[in-house]
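The structure is given below, and queries will be raised subsequently.
One protein chain omitted, others in place.
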Amino acid sequence: MAGAIRDLFRDHAEFRIGAVLVAFVLLLSALASFSPYPPESVYVVPPDVPPSLAYWFGTTSRGQDVFWELSVALRNTLLFGAVVAMISRVIALVIGLLSGYKGGWVDRALMSVNDTFIVIPLLPLLVLFYFVMRDRMSWLALALIMACFGWAYDARLIRSVAMSLKAREFTQTSLFSGMSTREILVQEHLPHVMPVVFSTAMNNMVWSIGLEVTLAVLGFTDVNRPTIGGMIYWANQHAAMVAGVWWWIAFPIAAVTMMFIGLFLLAVTANAYIDPRSRFRTIGGAF
Amino acid sequence: MHAQAVPDVPSEAVPPMLSVRDLRTYYRANRLGIKREVKAVDGISLTVRRGEIYGLAGESGSGKSTLLNCVAGAIRPPMEIVGGDIDFAFLSGYGGLHRAPPAEVARVRWRHLSYIMQGSMNVLNPLRRLRSVFVDFAYPHVGGTRQQFERQLHAHLARLNLDRSVLSAYPHELSGGMRQRATVALATVCRPDLIIADEPTTALDVLVQKEVLGMIRGIQREMGSSVLLVTHDMGVHAHVSDRLGIMYAGHLVEEAGTAEIFRNPLHPYTKHLISSLPRIGDDAPRCGLGGAPPNLADPPLGCRFHPRCPLAMKVCSGEAPAMLETAPGHRVACFAYNQSGGA
Amino acid sequence: MLRIASYEAADCGDPGSFLRHGGALMSGYFAFLLRRLGQFGLVLFIGINVAYVITHASPIDPVEQSISAVTSFGNTAPDAVEQMRSALRELYGLGATPLDQYRLFWSRILRADFGPSLSAFPTPVSTLIGRALPWTAGLLAVSTIIAWGLGNLLGGLAGYYQKSRTLRLMGVVAIGLHPIPYYILALLLLIVFGYLWPVLPIAGGSAMNLPQSLTMEFVASVLQHAILPALSLILIGVGSWFIGMRSLVSNIVTEDYVVYAELAGVRPWRILSSYVMRNAMAPQLTGLAMSLGGIFNGAVITEKVFGYPGLGSLLVDAVYAGDYGLVLGVTTISIVAVSAGVLAIDLLYPLLDPRVKVN
Partner (left out) sequence: MSDLLLDVCHVSKIFSRGGLLSRQRITAVDDVSFQIDKRRPEILAVIGESGSGKTTLCRMILNLELPTTGRLVFDGVDLATIRTAADRMMLRQGVQPIFQNPFDSFNPMKRLERYLFLTQRRFLAATQQPASSKAAIDDALHQVGLSLKEVSHRYPHELSGGQLQRVAIARALLARPKLIVADEPVSMVDASLRLSIVNLFRTVRDLGISIIYVTHDLATAYYISDRILVIRNGSIVESGDAKAVLKYPQHPYCRQLRDAVLLPDLANAAADVPISMTGVKGTGEPDRRP
């Protein structure tokens, strides 16, 4: 794994850019612990101050320091994305590996359900969910629901890898060396699937954070918890663009765009690395 | 038709169909900062005469496929031609397809030089009927109206005993043998001067293999084309090749007429290849060759076969033997037959 | 190892063999059709059940909550409130056994009857949806087709001509655009074309003063209003199709059949169109079907930002207005519409890949 990352770093400019962007965003979010103000409180600084030495990113109409607010929002948003990605990875791995390895009716049944989850439009369901939950909607509940819908596409990818692994002879060797199904899946197949898990996790974070931003902007989440979407929501509520408080909207959008492009670049390069043919082209190997 | 006149006796006056001189092709890779160089083809010279089937034998990693790719002009990184010339009777002066201008390459392909590849399932576009493939590959070279082309196509298929219904089929609708026969028809429809065949029967069952070989040989004799046939299967060479070159680890180690090679193999590796194969009706115990083929990223010094050679001498590990002619048309690279090198 | 329905063309001397083969093809396609229909049914079943579970998992009395949301807007006649309450109670099936509630829910959905809208009382929800659906369908169809076609064309070219500087630059732009959330891109377009360089209408589906009829003027106005919403969908869509197609094509160009065709001197344009692009199309069509749900999500946002009178705006406004029947109705119809779209795209697949008919 370390060797793979080193190869990626050397051979792909995209990977370097992605890593730098993500590292920057992570750093910014890590600063949240040093925030001088409690993140949820308002009117702690003078409102509507443009970016200056005292307030690097300016202040909002609600009297918050954009820099520290953004740092906390990034942390919360990343945490949200990571939770969704983690839970949905577990579901995708279990379903994908099992479906690919077992085949037969297990595979057919799981994949029918899987295909259903892929095509169902999620946003109306999330809106409906918000509609019935209203103020009781917590970020964790939202993360859980998104995780329940965010595994399907990736389970299909993992399944196709698992199917090709199943057909390979070393799986039979493991079987006849006395390994159980669980051992084969975990010890023999999982390492081959990890690169896919990594790249889909990045993509999944892009997806879930994007959806969260969207919902928050419309006011369909817990907007009192600082997130990137929440910041844009409040900025819209105070007509920040019209009022000329552009920094309130510009910095969150810049940060989230950097994060998206960074994560996406990591996913794309990891994907290119997985595909042996493109790996052959960039790194070369025996003939 | 231009390829009809077949000289029965290859004379020195007529230039050979293909001549490869001192070809060196390396794979250059750079992994974790360490440069690796795999010398897949390392100084090979050979000629393919007009109207003959020249067989190249060798195991995996001997460089025979690399050599073919060089001749075919299919050079992609990390593969690199480091030195040497490839000249064709129909395209000379450039030193190979990879150096010829695109217009010349386009003129030559399929009209003068065609290919039969291994694995017919993958070489035919799965989404295209065979008729379209024939049109794509051959029609621009043949010209005329589509009706004329269709008639020519039918005549060609009939000559190869193929039903014309194959034209309406998709590749997946045909059996493996049928697909390979269609590929042979595709490669010969323009009556090319030189056909390159890369393991054309390896994936086929024995019964079909024999048919396809007969087909290649039959149409070759009829058209007078030359064929460069690569396969590791000595049985195939015995049955269809006119002359035979044996490759080992990027070198050509022996070359002679097929009959001569089988009657009088000189190089220890050739001897082993021929003697180790069991035959039906022969109960003598045989043994395999010890050791393993060398790693071409780090080949042994001297003769590359010496670590496995039963006749290895001191000189073998020091310097590489040159190809020397021991009898007319029989060349071998081995110090055992090389007066100047020792023994 | 065992391949079905492969046939030996040499045996095709008897005419019967072709007929038998044709029969297999027909039944193969029929099986494919049946499988797709089954999948369609399953999507509807699971999707609508999820909607049911969500609406019935709420710890709050949904009826009273909706009533209070509606009445807080202003004065509503007391008997109208009572009428709403009874309609809502019926819609929710409160008081009945869980099984009856579930049965009632399904019977309403099968009749597409979601009761009267609370926010536009007493217009039935189905009428509101019927009015909005054509806008969304039109916007989605046009922008999806353009994005898919353009993205695949450019992505295919970029995968084939990997050295072209222009195409590589396009790749960078696509990679930059693709991960931006729909909302943010739509907002940026709004700022650019609405405030900084106000040349395009930024809200609505057509000019307010025009009657909805098939006049040149109306159509022109519809098209003009559709430019920005469609553009925001297309920009992001093109990016993702571009990236997908480029990586697909850069794999296909190393396939044996492409290399073989190159060695045969087949003309580059023919290789690009019939060997590379054509073979990448089938997986991209599946991708289109699979991503339709996601594209619909994008349309919801886009419509809201640009005030486009489609399902998305209807849904968001219904939430703000606390209109339960309308939210449920839009959700259900979205699921039906998207899965019908997926079905339609899926059924095109055998046209692109003849192998489907056999396996």
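Going in written order, the chains are labelled A, B and C, and every chain counts its residues from 1.
FYI, a residue touches a chain if its C-beta (ideal position, glycine included) is under 8 Å from a C-beta of that chain, and two chains touch if they have at least 3 such contacts.
Computed from a predicted model, the values in this text were never measured in an experiment.
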Would you mind spotting which of B:Ile75, B:Val142 or B:Leu289 touches the chain that isn't drawn? B:Leu289
Sole contact to the chain not displayed, among A:Ser52, A:Ser138, A:Gln172 or A:Gln237: A:Gln172
Note that chain B touches the absent chain at residues 59-60, 159-161, 175-178, 205-211, 213-215, 217-219, 221-222, 232-240, 258-259, 262-263, 269, 272-274, 276-281, 283, 285-290, 292-293, 308
State which residues belonging to chain A touch the missing partner chain. 168-170, 172-180, 188, 191-192
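What we mean here is this: only the chains that are shown with their structure count from here on.
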Count the C-beta pairs in contact for every pair of chains, then give the pair with the highest total. A-C
Furthest chain, CA centroid comparison against chain A: B
Where chain A and chain B are represented by their mean Cα positions, the distance between them in whole Å: 52
In whole angstrom, how far does the Cα centroid of chain A sit from the Cα centroid of chain C? 23
Counting only residues that touch at least 2 other chains, which ones in chain B make the list? none
Using the touch rule from the top of the page, what residues of chain A touch 2 or more other chains? none
Residue ranges of chain A in contact with chain C within the complex: 14, 112-113, 115-125, 127-134, 136, 153, 206, 209-211, 213-214, 217-218, 220, 232, 241, 253, 256-257, 260-261, 263-265, 268, 271-272, 275, 277-278
Over in the complex, which chain C residues touch chain B? Could you list them? 3, 5-10, 12-13, 18, 21, 255-257, 259-267, 270, 274-275, 278-279, 282, 352-355, 358
For chain B, which residues count as touching chain C in their complex? 72-74, 105-106, 108-111, 114-115, 117, 119, 122-128, 132, 136-137, 140-141, 162-163, 165-166, 169-170, 172-175, 178
